[in-house]
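One chain of protein is taken out of this complex; the other chains stay put.
Here the chain labels run A and B in written order, and each chain numbers its own residues starting at 1.
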Amino acid sequence: MSGALLSVQDAVVDLPTPRGNLRAVDHVDLSVGAGRTLGIVGESGCGKTMLSRAILQLLPKKAKLSGRVMFDGQDLPQLSPEKLRKLRGQSLAVVFQDPMTSLNPVLTIGTQLIETIQEHLELDLAEARKRSIELLAAVGIPAPEQRLAQYPHQLSGGMRQRVAIAIALSCEPKLLIADEPTTALDVTIQAQILDLLAREQQRRHMAMIIITHDLGVVAGRTDEVAVMYAGRVVERAPTPALFKQMRMPYTEALLAALPKLDAAPHTPLPAISGRPPDPTRPLKGCSFAPRCRYAAGRCNTEKPALSAAETPEHVYACFHPIETRARVEA
Amino acid sequence: MATLELSLDEQAAEPARRKRRLGLLFWFAMGWMVLVFAVAILADVLPLPSPTDMDMLEKRAPFSAEHWLGTDGFGRDELSRLVHGARISLIVGLFAPVIGLTIGGALGMLAGYFRGRFESIVVGSMDVLLAFPPLILALAVTAYLGQSIFHLTCILGVLGIPAFMRVARAATLTLARREFVIAAQALGATHARILLRELLPNVLLPLLAFFLLAVAVTIVVEGALSFLGLGVPPPISSWGSMIGEGRESLDVAPRLAFIPAIAMFLTVLSFNLIGDTLRALTDPRQGAL
Partner (left out) sequence: MMQQLAMQQMASEPLLKVENLVVEYAVGGRTVHAVSDVSLDIARGETLGLVGESGCGKSTLGRAVLQLRQAVSGKVLFDGHDLTAMHGDALRRMRRRVQLIFQDPIASLNPRRRIGDIVAEPLVISGVKDPDKRRQAVHDVLAAVGLDPALVVNRLPHEFSGGQCQRICIARALVLNPDFVICDEPVSALDVSIRAQILNLLEEMKARYGLTLLFIAHDLAVVKAVSDRVAVMYLGRLCEVGPSEQLFATPAHPYTALLLEAIPVPDPDVRPTESVAVGEPPSPIAPPSGCRFRTRCPRADARCAAEVPELRTVAPGQSAACHHPLI
């Protein structure tokens, strides 16, 4: 995959904790082509956020990363802090879950936006200001000129997230990482923000990684999906292929556990029993085995490697993959 | 039942409390604390000369087998005065914050829980108390009621109330909004029960941490007041008054001021160190992921 804009190769992130070593990301391989959208789906603690931090080189100080993170032909962990900083501003941008904490509460929207633009694009104040107003208008903020003088707390959650997106887009990044961008927002606002992200991504032809716990969010808006569980990518496939035929029992169980709008009320949900394993005590076999209804034999003793389904793009880590659609209904 | 969670038994196997390394410094602080408390309690039993017996022939005597730390300007045994001084410093240093803790803590919790006009009154009156110059208060009380350990403790205790009130109120304000308090209200618990069972255990910890800090500060303030002659009445010794008396002979016998100063320094430092360690140890979420 030489054409990829970002490729993560065999990434491992270890975090020392008082309870022992915590392997947050466990041998992950991923790649995103220019202008493509990758969805990373998983529950809390599955390592999806740590993976995004590893890509951004924003891991906690005590965390240890091994493996390669190739972005635009450069291995990020090898870059000097100064080069990294420049890169993060110009071609790698991020939008976090909570815009209240990612925006500085004591600076106006204008200051934050104009400073970012000035620093990375070397524009003068008037031009940077003009661009800021354009950007705010582009992300759907009414009366952008007046907003420049406002502080984050004067805006609603949805508006703040729009501002955060405007700041992220300000330097025309090649890759935008959106880490749970809509989790803190209401449904109707969530739809607006997802639309906005999709629209800007198309227009700017940038690559995007959407990190979320919601399979519904990735279904209609990504080219490829990676499902993570206990630090590993357990299934990765082009989005249509994944939803057409899931191979990994975890993906299937996750989808089945979602309440469906078209189901009758009081239909019992096929819940996944138990809970994810303690990440400081890795299991010998498949991490999902204790909760998996297909688990048998070597599932508990051996870690399944990623293997390809009918197409090489669709890979899964399971000894007993789901073969036919019929089993989903069963 | 499919919903049973499996991993509990696995947790049960794990030792509930892991040993935490406390560090050498903590144990030094603990050792000094035990020593100070022990000599303060046993001051009358220890084979020491009387702290008030003057020996005019042995003024400012150096260290000797008879007087381990020498004698002061009136020929009184320095070690004995130091030990009896520890008693005063500890009594005042512990009891004054207890006054602040009980009154300030109770007022703060009530203010933070009930809010409204009661809170305004409490906060307002505390602001007035804070604005009152402490030295003037001390002067006024000693002038009208006379110098005594009891009065000194009360003055320092009252001066500590606003700070304890603030700590308790801040903690209560955040806790009272938490769901477990609302849950108790929803269960039909009385205000008294909510205050005592739900809030107090959670407010007590920040209060106790602050208490240790207040002990340290009070010992220093008591020293300062005694140094100025507003503290314990002579001839009773306290570390502050010893430093004050030692000041007159700084040029000939600097040890007379420095020995009580070092004792005070070590004690205050120990209180702070122990306070910090206890605070870190008792956080229930420590080490939880």
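By definition in this document, a residue touches a chain if its C-beta (ideal position, glycine included) is under 8 Å from a C-beta of that chain, and two chains touch if they have at least 3 such contacts.
Just so it is clear, the model here is predicted, and its values are computed rather than measured.
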Exercise. Where the complex has a chain not shown, which of A:D14, A:E43 or A:D98 is the residue touching it?
Worked result: A:E43
Problem set entry | Among A:D75, A:E134 or A:D186, the residue in touch with the chain that has been omitted | A:D186
Problem set entry | Omitted-chain contact residue, chosen from A:D195, A:E302 or A:E323 | A:D195
Seminar exercise, completed: By the document's definition of touch, the residue of B:L24, B:A131 or B:A186 touching the omitted chain is B:A186
For this session: Based on the whole complex, identify which of A:P105, A:P268 or A:P312 touches the chain you can't see.
Result: A:P268
Problem set entry | Touching residues on chain B - with respect to the absent chain | 1, 3-5, 8-9, 11-12, 178-180, 182-190, 193, 197-198, 201-202, 284-285, 288
Exercise. Which residue numbers on chain A touch the omitted chain?
Worked result: 43-44, 142, 156-159, 186-192, 194-195, 213-217, 219-221, 239-240, 243, 253-255, 257-261, 263-273, 275, 291
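Rule of thumb we're sticking to: only the chains that are shown with their structure count from here on.
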Problem set entry | Centre distance in Å when chain A and chain B are each reduced to the mean of their C-alpha atoms | 51
